[in-house]
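Note that this complex is displayed minus one protein chain, with the remaining chains in position.
Let's turn to chain A:
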């Protein structure tokens, strides 16, 4: 029972040659860390990760004799679900292997901040240049009589719940005893109660608060939790204190404030924690509730820092692991000089856990605090479910999920990032869209496929995280998840966040328009305009780090420059994707597809005859009717493209670009007996006006003559529906691809002209504000429909005229690429085969 956790096998010793012994001088600074818990060890890890091993000779003092272990998992060890060896994070060997001196089992008593020396209880000293206090916290021992025997020793049968030694002692006692009282109905107390109950003990919980987990839960949720806990057979006493321990030689029971006595042979103290601040206090460092630190985690002594549960930052003490890890990162950035301006600004704490078998997730505040706060509660006591959210100024500032945490990933994101919330607030808590149960990320089976394009499972993503990928971008690079159609990116992100347990580095690149230029889109657009950058190579030279071009950024820049400058943009063919170089969609064998423009899906016998002739002449392997109401000639050799275009004599249908694609229509009022408006003509007019317009991702449209929706206008990027009396509804942000979303009604307008104007204005707003490859079905919810309405309908930002003018500039810049490049190639060999020894097409001929 006294084994050292994460210790070295007996007989093994390390010969540690300090550098000064080896070659006379160690020029490294001395970094001393007081505390070998999760915070202290994490700081050391982060420092080493930044190459700090060359900068610092590191010494870590730990009061416990053990290596560094995962304190969060102690309740699992107590429950018998984990072996204590499995919660070791860093063994003694790890310290030795990394050249870190671990003084395990040695308590530090005092810091001499003038001499810059640490004094330990065993009489040894350690000089430092930089010092980190990470002394953590200890169990709070509530006042009660009979608790102590002589010399401030707790009487046998009383346990704290803080260390592996506490846990081992409880496990030993649980084997011999029958009845336990746990003081404290917070997270730790309930976990201890549940674990002890699992060992066959009768357990009663005494909690001073009026409801369980009052730190995290409101009264109603706490009451529902109490019911769930009692249903497990654990007795709960609320709003009372333990005033006396019945002894005197060992625990025999407790007396409550109301005079009741409870028999017990174990008493577990889990009534909260208190920061360990004595060392700092004794050394003259400023201490309030914890060791006071600034945004650089510095105490009032410039060479002494504090992190973790002992640190008090902006008045807050943190008892969760995620903030502690954030602090460790910031401190390591500072100490190593990786980022000398790094600052910690506090954490918004969100936690998800299973307490006494019940899923609980909480973030932010649990109750409204202002009159204007929105508060939504779903309470189902019978099912043990209580869900609530607090919304302020359209941002989620708090949520409590008890008994059902399926929405936790979504809510955490809204909480952390301040993403826009659904208009119908109830959608925050319940998925109303299609009645299908949304599976939470945690419940997804390990082998379930997250990215269907690249066949990446949840397990593969978790492995990448475990293997050290610290950001969503790193995981995507490693596994290729989310790099196909991109529709799973949100889910990939959720899985990564879940797997990393909140320890995800915000990808700085996530907000950039393209990966090769460290700027968000508005900033990038401003820089391009201001400096008059007309070509992708000019943008790279002026704005990319080191002026380096980036292959994967070129396509996005080409599109952006066309959008900004119209016909003045300087075309560079190498900055275009092959589809845009040769105006066709590349197929799996390297052939291309040819889709002539058929506006509104309306064609003529002459057109059809021409298409048929061309298909025969060039032995086109497949002729197919597309979903966009056009005709696709598939499997065409690159070198045949110009001649085919010439023979067709039709303009390009842009079926290959990140651009305006097509307008589907129904037969409308001319033929259909239900038609309420001339959808066909409006579709043709829209396609004529917006043909070939570049955009961040493809834009598909449809116009239908009545709400029967035969051409699927409700699920288009822009969809138009005739509703009678000359009125048209304009929907935006719909999709029926990898994602399915019904568009949001932007407005109902009075004329086809108004449809044209509003559609154009919306598309231009999207073009100017969407991220590269962000479809409207992501863009509209991201910006929020209300905002889009305000901007486009009420001109709340005064930009409508500008949007209309900018769109007109792009429309004026339109040229048919087939007519142009077909006659004179844009670059030498534009249409030469890229696989000269392969006889194309390889695709099957039908």
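The rule is simple: contacts are C-beta pairs under 8 Å (C-beta built on N, C-alpha and C of every residue); 3 or more make two chains touch, one makes a residue touch a chain; residues count from 1.
To be clear about the criterion, contacts and distances are computed from a predicted model.
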Not-shown chain resolves in UniProt (candidates "Rieske (2Fe-2S) protein", "Respiratory nitrate reductase 2 gamma chain", "ABC transporter ATP-binding protein" or "Helix-turn-helix domain-containing protein") to "Rieske (2Fe-2S) protein"
Contacting the left-out chain: of A:70, A:537 or A:709, that is A:537
Touch with the missing chain holds, among A:572, A:717 or A:744, for A:572
Out of A:112, A:463, A:523 or A:589, only one touches the absent chain, namely A:589
Checked against the full complex, the residue among A:510, A:548 or A:612 that touches the missing chain is A:548
Interface residues of chain A toward the undisplayed chain are 477, 480, 483, 516, 537, 548-552, 554-555, 572-575, 577-578, 581, 586, 588-590, 638, 827-829, 832-839, 842
